[in-house]
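Missing here is one protein chain; the remaining ones are kept as they sit in the complex.
On to subunit A.
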Amino acid sequence: MMGQDIPVVEGRAIVRDYHVPGSIFARGRDVRALKGIDFRVDKGKTLAIVGESGSGKSTLARIIALIDAPTGGELRIAGEAVDIHRRRPGPALRSKVQMVFQNPYGSLNPRQKVGDVLMEPLVINTSIPATERRDRAEAMLKKVGLQPEHFNRYPHMFSGGQRQRIAIARALMLNPSLLVLDEPVSALDLSVQAQVLNLLADLQDEFELTYVFVSHDLSVVRYIADDVMVISKGEAVEQGSREALFANPQHPYTQSLFAATPVTDVEAIRTRVARRKAARAAVAG
């Protein structure tokens, strides 16, 4: 097999069970959040994962990013089986695979200044000298649209969208080859969203980065994805190229996403506003 045929990441029959504690009325039990998922992502490509809330997207994302171990199945990174239960990933693997969490605030240490947040991965995983660490962190802040004066601020001093960008910046500090992003732009206004998506596209072009990108927003998926996997209740119900999915969505969930996309056309707004006015007049009269 030739080198480039080995996918950057591959999952075979990935299963994840969660234990749900019982109460005085009910016994504890295991629920299967992932029911045997297969996927592969090639170098320089983006796999988008979409699916309804609670379908298992973040669970799968954490497994791919080596944060959480699957209950069953096999995860392969660059052709090598990885089992974090048996062996914790070393610095080399850790820097190769990075994750941006769905909940940026929870993933940032409230007592750590943003500059330290960004430099910490370099301190732990590399021997880059202090001055260069600082330069790199400042450059990264700029890349995600923040300013150098933000360097000494604590996470709570930022807006939601700014914190999201800090989390993205941190994940990029180690030049990972695989980046797992869980709803990275859903908290961002469209302009900053565009800026971040453009940055991710540029980095992918430049360094052949591989992305696994969880999103519930089809317009974002259309822009960023090469392949798309739709999961529903822990199962991959639709998988294929972006073109195929958008041309001919198969699964009812995917179809419902297209159907429910909000309309911003002026006629629809006019109708809605008129209906509300009428309803108000009826109440008043």
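Throughout what follows, a residue touches a chain if its C-beta (ideal position, glycine included) is under 8 Å from a C-beta of that chain, and two chains touch if they have at least 3 such contacts; residues count from 1.
To be clear about the criterion, contacts and distances are computed from a predicted model.
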item	value
Absent chain [UniProt protein name; select from "Acyl-CoA dehydrogenase family protein", "Cytochrome c oxidase subunit CcoO", "His-Xaa-Ser system radical SAM maturase HxsB" or "ABC transporter ATP-binding protein"]	"ABC transporter ATP-binding protein"
Contact partner of the left-out chain, one of A:Ile64, A:Leu188 or A:Leu245	A:Leu188
Candidate in contact with the missing chain, chosen from A:Asn109, A:Ser241 or A:Ser256	A:Ser256
Touching residues on subunit A - with respect to the absent chain	18, 20-21, 23, 50, 52-54, 57-58, 102-106, 149, 152-153, 156-163, 165, 182-183, 186-195, 197-198, 201, 216-220, 222-223, 256-257, 260-264, 266, 268-270, 272-273, 276, 279-280
